[in-house]
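One structure below.
Just one protein chain is left out here, and the rest sit where they should.
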Amino acid sequence: MADNRTLYTDMARAAAREHRQVRWFELKRLLKRKSAGLALIILCMTFAAALFAPWISPYPEQGRGDVNVEHRLLPPSSDYYLGTDIYGRDMLSRVIFGSRISIFGGICIVISAALIGVPLGLWAGYNEGVSGTLIMRVVELFLSFPSTLIGMAISLILGAGWYTAIIALIIPWWPWYTRLVQGEVVSIKHMLYVEAARMLGYGRLTIIFRHLLPNILTPVIVMILLDLGPAIIAIGLLSFLGLGTQAPMADWGLMVWEGAPNILNEWWIAIVPGTAMFIVVIAFNIFGDALKDALDSST
Amino acid sequence: MILFLAKRFTGLILLLVALSTLVFFFTRSLPGDVAALYIGGNAKPEQIERARIELGLDKPLVVQYKRYMERLIFHADMGVSLRTHRPVFQDLLEKIPMSFELVFWALLFATLGGVFIGVISAYHHGTPFDGAVKWFTSAAVSIPIFFLALLLQLIFFNILGWFPLQGRIDSFLEFTHPIAHVTGFSMIDTLITGNFQAFFNVLWHMVLPVAALLVGPLGIIARLTRSSLLEVMQQDFILSARASGISEPVLFFYYGLRNALSPVLTVIGLSVALILMATFYVEMIFNWPGIGFYALAGIMSLDYPAITGIALMVGAIYVVANTLTDILRRVIDPRIK
Partner (left out) sequence: MDNTRTMTEHPMLQIKNLAVDFNTARGQAHILEGVDFELFPKEILALVGETGSGKSVTAKSILCLLPKSLSQSTGEVWFKKDNLLTLSNGKLQKIRGHQISMVFQNPQSSINPVFTLGEQISRLIRLYLPDQIESVMKLNNCSRKKAIDTIAEERLNEVGLTDVQRLLKSYAGQVSGGMAQRYRIALALLSSPKILIADEATSALDVTVQAHILKLMREICQKKKTAILFITHDLGIAAQICNRVAVMYSGRIVEIAPTEDIFKTPYHPYTQGLLKAVPKLGQKEALAYVPGMIPDLANPPKGCRFHPRCTYTMDVCRRRKPPMTAVGLSHRVACFLYDNHPKPRKVEI
């Protein structure tokens, strides 16, 4: 769940300690590992499914939400490979359409969080004055409460909807990046090459972006990859509660919620989207892990 | 040490104040008219106006804030639930023991199991067992809690028939062997009243929800213990102890583990919140009448006072748990300043 991120911060740090810059040729070696390669294939397929959903799903209208009452609650068959739900919609099409919110929502949350959190972390780490302290106090305040709870509260304020859910998750998410980056910057800013740049009279922004940023990119990239899984789960958690995507749009969390009452008989309605979510999240986690290990052990 | 404790407690109190302030602004920024919601549907304008005055909503924000804090601190007053029409605090007090039982067992097993699995797989690192643990922990942190709960129901009730589907106790036992209300904790109550049939029935019903709650934290704790311990085992002092003729098991379980435990403790503290948030889903799915169920029902029916109360409570538990683990870390690891 969303609070795995303390662990991920530590893991990203560990990777960073070994290597301060991503060496892209290491990635080739990484993909030779079977599990990482498989994870990447799954991710690419999901990505393609999300992108081309209207073209590859068997019943695109049903994927968008059109009902099909005469075929309701059908088990998986050759017409409907993964069965149909209570409104007779094809589960396969629904799952393919549902991947859009999970994949793009997840990426959107993590990237936005990094875009907000990283510059603030760079600033707070480099200037330990009033502004830096202020930023870190806000960060600590956010990190003092469960992110999922903050997300729920904010989406209650903003009202339900898929984009409000994403905004509601970005808000508790960026402080993690700020904390990671601030910690890294504090640990490297007294290194000789930074001191040298300062003595040479480079400006603050030049030092931050030219000398500090490249050196904290590895942990940030590792953390972004490790964060995608939790972000997808967090979206699912909100939409399961009805705080995210609204019916009749397809969303994995929402679909599990819709299928939950029928779990004992028409089990596929809840299990299919749940499994989809599980597989994508585990693929992200394994890929992120393998990347971290590749950066970790290459010495 | 005393200075450290004093600092920690001041921080704790400041955070609790910040929490209640945030929750106050949260209630005021919710969409819709609180007074109208309070009265319920089809209210006349003058009724709403009366409710507004009764709730103090006509006063300036500062006065409202003062009133809210006073009520919260001196009367533990969190308002009246729109759904159950009872004071939220009373509702919470009633529900907490039920959830506590689940959270307690889940946390206990997740901690013991996680640390144990982590140490064993670190000890056997590089073996197939370690590989299996790695896969298991990856799966455990990746599975959405609501999906896991439904999957457990499907497998262990529907297919295998080993455990009951939902609820806290079989409905006929509720009549033949009702649980006496002594402490509110059903396991203690049934034991001290000698109601063993109900005791085992409750135990039986708890297995699946506890399992659903503990898998995630178990995975995280196991994985962190493993990596933290393996990192410690690379250190000079382990080499030096090994050169002193200390056996490998002692090296791992005694010399290494205590060093590795500090980050693990942090995560155990965070797991409290993780499990609490998970109860929202697990109690809903297993129809377990605790705070999670109450919270979820509140969220779904937009019962704002109940949501506020829950947010305050979960936030407070989280903050307190973190403070406690910090103190504990300080006790076992003299390096932490």
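Each chain carries a letter (A and B) given by its place in the written order, and its residues are counted from 1.
One rule holds in what follows: contacts are C-beta pairs under 8 Å (C-beta built on N, C-alpha and C of every residue); 3 or more make two chains touch, one makes a residue touch a chain.
Small disclaimer: the values here were computed from a predicted structure and weren't measured.
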item	value
Chains on display which the left-out chain touches in the complete complex	B
Listed residues B:R28, B:R83 or B:R242, member touching the removed chain	B:R242
Residue among B:N259, B:T279, B:T308 or B:T325 that touches the chain left out of view	B:N259
Missing-chain contacts mapped onto subunit B	126, 235-237, 239-248, 255, 258-259, 332-335
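We take it that only the chains that are shown with their structure count from here on.
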item	value
Distance from subunit B to subunit A - Cα centre to Cα centre, in angstrom	23
Subunit B partner contacts - residues on subunit A that touch it in the complex	1, 3-4, 6-7, 10-11, 14, 141, 144-146, 148-149, 152-153, 156-157, 159, 229, 233, 236-237, 240-243, 253, 256-257, 259-260, 263-264, 267, 270-271, 274-275, 277-278, 281-282, 284-286, 289
Residues of subunit B that touch subunit A when the two form their complex	15, 18-19, 26, 29-31, 138-139, 141-147, 150-151, 153-154, 157-158, 165, 216, 220, 223-224, 227, 231, 263, 266-267, 270, 273-274, 276-278, 280-281, 285, 296, 299-300, 302, 307, 311, 314-315, 318-319, 322
